[in-house]
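What you see is the complex with one protein chain gone and the rest in place.
Every chain is named by a letter (A and B) in the order it is written, and numbering of its residues begins at 1.
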Amino acid sequence: MIINHPLLGPRDAQEFTYLGDASLIDRPDWEAADAQEQFYEYAYLRDNPAGEHRELWFHEIGDRSWLVVTRNTLTHEITSVEMARDVARSKGRSK
Amino acid sequence: MIRAAQDNRLAGGAIDRSRTIRFTFDGKSYAGHPGDTLSSALLANGVRLMGRSFKYHRPRGVLSAGSEEPNALVELRSGARQEPNTRATTAELFDGLVAKSQNRLPSLKFDAMAINDRFSNFLTAGFYYKTFMWPAAFWEKLYEPIIRKAAGLGSLSLQDDPDGYDKGFLHCDLLIIGGGPAGLAAALRAGRAGASVILADEDYIFGGRLNAETFAVGMQTGQAWAAATMAELQSLPNVRCMTRTTIVGAFDHGIYSAVERVSDHLAVTPAGKPRQILWRIYSKRALLCAGAIERPIAFENNDRPGIMLAGSMRAYANRWAVTAAKRVAIFTNNDDGHRTAADLLAKGVKVMAVIDTRADAPRIADCELLPDAQVTDTTGRLGLSYIHVRLGDGSERNIECGALGVSGGWNPNVHMTCHQRGRPVWNAEIAAFVPGESGTPGLTVAGAANGDFSTAAALRTGSDQAAAALRDLDIDAPALDLPQAEDAPINLQPFWYVQGGKGRAWLDQQNDVTVKDVTLAHQENFRSVEHLKRYTTLGMATDQGKTSNMGGLAIMAELAGKSIPEVGTTMFRPPYTPVPIGTFGGRARGKNFHPTRETPSHRFSVEHNASFVEVGNWLRAQWFTQPGEVHWRESVDREVRAVRGSVGVCDVTTLGKIDVQGTDAAGFLNKVYANGFAKLAVGKTRYGLMLREDGMAMDDGTAARLSEDHFVMTTTTANAVGVYRHLEFVRQCLFPDMDVQLISTTEAWAQYAVAGPNSRKLLQKIVDPDVDITNEGFEFMACREITVCGGLRARLFRISFSGELAYEIAVPTRYGDAMFRRIMEAGREFDVVPYGTEALGVMRIEKGHAAGSELNGTSTALNLGMGRMVSRTKDSIGSTLSQREGLNKPDALMLVGFKPVDSTHKVTAGGHLMTKGTPVDAKHDQGYVTSAAFSPSLNSSIGLGFLRDGGNRFGEILTLTTPLTGADVDVEVVSAHFVDPKGDRLRA
Partner (left out) sequence: MHDLIPITPLGRTTAQIDRFKGLQISECPDWALASLAARRNREGDTATAAEKFLGIPLPDVATCATAGAFTAFWTGPQQWMIEAPHDRHEDLAAQLKAAVGDAASITEQTDGWCRFDLQGERCHDVLERLCNADTRVMAQGQVTRTRLEHLGCFLICRTKNSHFSVIGPRSSAGSLYHALTVAATSVV
């Protein structure tokens, strides 16, 4: 597969390490009342869609950026690639 | 040796008659010419019998003239280079070539295993499934050895492959797969437009079918046009023309793999050169111009040597100037078969008749035409002598001929359009599957591969499709002035098999699948096309059914009362043609399987008799054997005693080192370590335990605070890469606005542990005079940037893995070799020893330090005896889930030590702990031993392990059971800290 890196352009997926569902960005608040429950869901429960999937890839043989790649798990078509840091910021993870 | 004459050689052809080259087949010597393939040269010499079939050991000859060949598989070369299952049709002849037929015992003409053919009623479809079910024990001892011996194709040399292989990467705007008329026209148009083009063809000359035909392209022959086109293409720097290169697979997003056979046509691969190269091609667009493959018609005994595809018969005559026999006949359902008759007649071969299944067969060749006729059977021992023909009026005739050209039409070569789940669609006009809309993204198709069979159509569509592909890339490719070429339709009337025969009509000649087998599969309800394939093995051989699948599908459709497109095709998968395993391996063989990492003390270690152990890619000294030491334990015990008694030095460079800087560096470490780092003083080091989010231990190490905003973190050797990746995840994805910067410095610094009661004295001779490393000036867990040996920048850490007074000293790696030697020199008065990973391991077990065996992915901080380290006053990765009830039960596993009750007994890692007197089963399991060693300090075997409620069971005697070896040992539960439990030594 080819991942179109937002900074570096098209790069072979072989350069990347795969982590999984991009929902891993949404780490719960440890001080929430139901933190145990939230962390349980965060750590263990994943959707497994046949179709569009947002997932985390690390450009290990590259600029060491984590990317959020939107990929169709049926066709491998990649429709969007974002810097994970930007995604995290947009989700309010800035402290 | 007898040398046969080339009696079947015709005039003309693209062979170099000025040179004669010698080769042998089954020990007999023959002559051929440069430009020949093994099969063309054998045919020239009158050899039709080239192999025995897979199952029934039927005598077989060559069916085709290309890579689709199912029958003529030979063992090429001898000795270590012997290669089985090489197609004689693609093996280029070279001087001294040695080929052997395969699958025969003892000889090709008399094969004892041909007895299988008599028992063919028992060996029908599903035979393996039905016969060898019972009894199970017979399978391994009886059935399998017999089948292995009887079945299978060629044999392996069982020697190391002496040839080298390579891999590589290519990039292009347009990849053109196939260099026939469509591919050449496409390459010309794209090449002239300045696009970067790769043109690849599996053949050793470009031109494809043009090399096998007699008609003109423009004012010249097809061959001359191809040669002139190639001359221009090769002059263009933006076009890469690759012969002997097969595109074997289409992968996601325009990636194709190609096998280039660099040296297969040479007697011996030149030294240092690869035999084959596996290319990974990154294409922006690709164009499939792979042509079409002719398909046979099934009839009784249609597998006799001499019976071949009509188009191949024509190729042998035109390109290689060879006929399989002096008298030939043609059996066809389309006009193209007649061309073969015409071309062979022109070459002076006697064409006895053209048998055409069509009632309205046209008269094209100047020979006898039998319309509305069928070939019903053949006779001949080890080769064709007669064909039996049934005419339209029902009468029968025998025709004497040594070769029969068969044409059942042509199948577009759609493979590459299907590797990405694309499905071909049915084209009734040519009664064949053509590429569908759902093909491989970025790949378009031209010429015969798309069902456009005429040369004119190939040239036109090749050119048009190239321009269309480049238009997608915003490259304008001006139109070509295409030459005139033949544009005749093949006028096919579908005809798959001759009915009414009692014997066997062969569909898949390589796997010995007959029309009857397909019928049987249908009767037994294996009706899905994929089931049919598995049950009968149709299309499963090395040729993947290139010539046979369509026949099987057509019969399936007929039996099921469906149309062929309703039955559908099986999935086409890479590789398109077989690829040697060595090619996939490339250069990564033997010790080049992965790169090696050498430590800064590597040279010293080699010079001092170190035995090495691979840790990841690192080579680490395991122990240093001294003269007189026979067993490794002698070396290790000595090293341990030397460290505990005086001083030793060990290369610990391999531990991961990560530089963590920024105003939030301390806060960041607070997130990734379970214990606190915010209050660590500058100049101090702290042990850190890193958890995964699920609460399990991930890794451990130390972090040294060099300044307010600068830490150096260490990781275990094995986890260095994973921890770095994790830290980047935390930094970028979880806390994107923390001010923290990371970079690995693992190999930038040569780091050595100097351990033992005399380590300070030794280091005082190394560090510069102004560096105070007294116990007061540089206390336990201190760290500092210092200078050594008269001004070299260095880092000093007072940390201890061994439990002794110890330091780790780091210098820039280029000085590491000199520093190691300097330490040894300075330590001579203390009898300093270098020690390896084994002694390091013994000492950490003696000290009760957890390592990889304890941080095994299932252990929590609590299990490791560090439960209280997990801070509850801050958020860190894993802290929340580490508090889960299930992980914190009173009887949770705890890290403790074990000593055998009888000191001559041994503690074995991996053994499980049982309360004395209870049954040995999982239900009563009390825990397990993770690490064990002989402790020279205690003069006893010792171990570390996890025990239920271990902290409250000191003094208890348990049974350590090792079902694998059957040895049960009584062990006493003790503290994991066997040596200096209070830590007086390391604070001394």
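One rule holds in what follows: a residue touches a chain if its C-beta (ideal position, glycine included) is under 8 Å from a C-beta of that chain, and two chains touch if they have at least 3 such contacts.
These numbers were taken from a predicted model, which means no experiment stands behind them.
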Residue among B:Pro595, B:Pro919 or B:Gly966 touching the omitted chain: B:Pro595
Absent-chain contact - pick from B:Arg603, B:Arg725 or B:Arg948: B:Arg603
Full-complex contact with the absent chain, from A:Glu41, A:Glu60 or A:Glu82: A:Glu60
Contact partner of the left-out chain, one of B:Arg19, B:Lys109, B:Lys273 or B:Arg471: B:Lys273
Given B:Arg421, B:Arg587 or B:His924, the one touching the chain that is not displayed: B:Arg587
Contact footprint on subunit A, counting only the chain that is left out: 7-8, 12, 14-15, 60-65, 83, 85
Chain not shown, touching residues in subunit B: 164, 166-171, 272-274, 277, 280, 282, 587-588, 592, 594-599, 602-603, 617-618, 653, 659, 661-664, 709-710, 737-739, 741, 743-750, 787-793, 811-815, 817-819, 822
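Criterion: only the chains that are shown with their structure count from here on.
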Touch list for subunit B against partner subunit A, complex: 251-255, 282, 441, 693-694, 725, 728-729, 732-738, 875, 879-881, 883-884
Subunit A residues touching subunit B - in the complex, by the definition given at the top: 1-2, 12-13, 17, 19, 24-25, 27-28, 30-31, 35-36, 39-40, 42-44, 56, 58, 60, 64-66, 76-78, 83-85, 87-89, 93-95
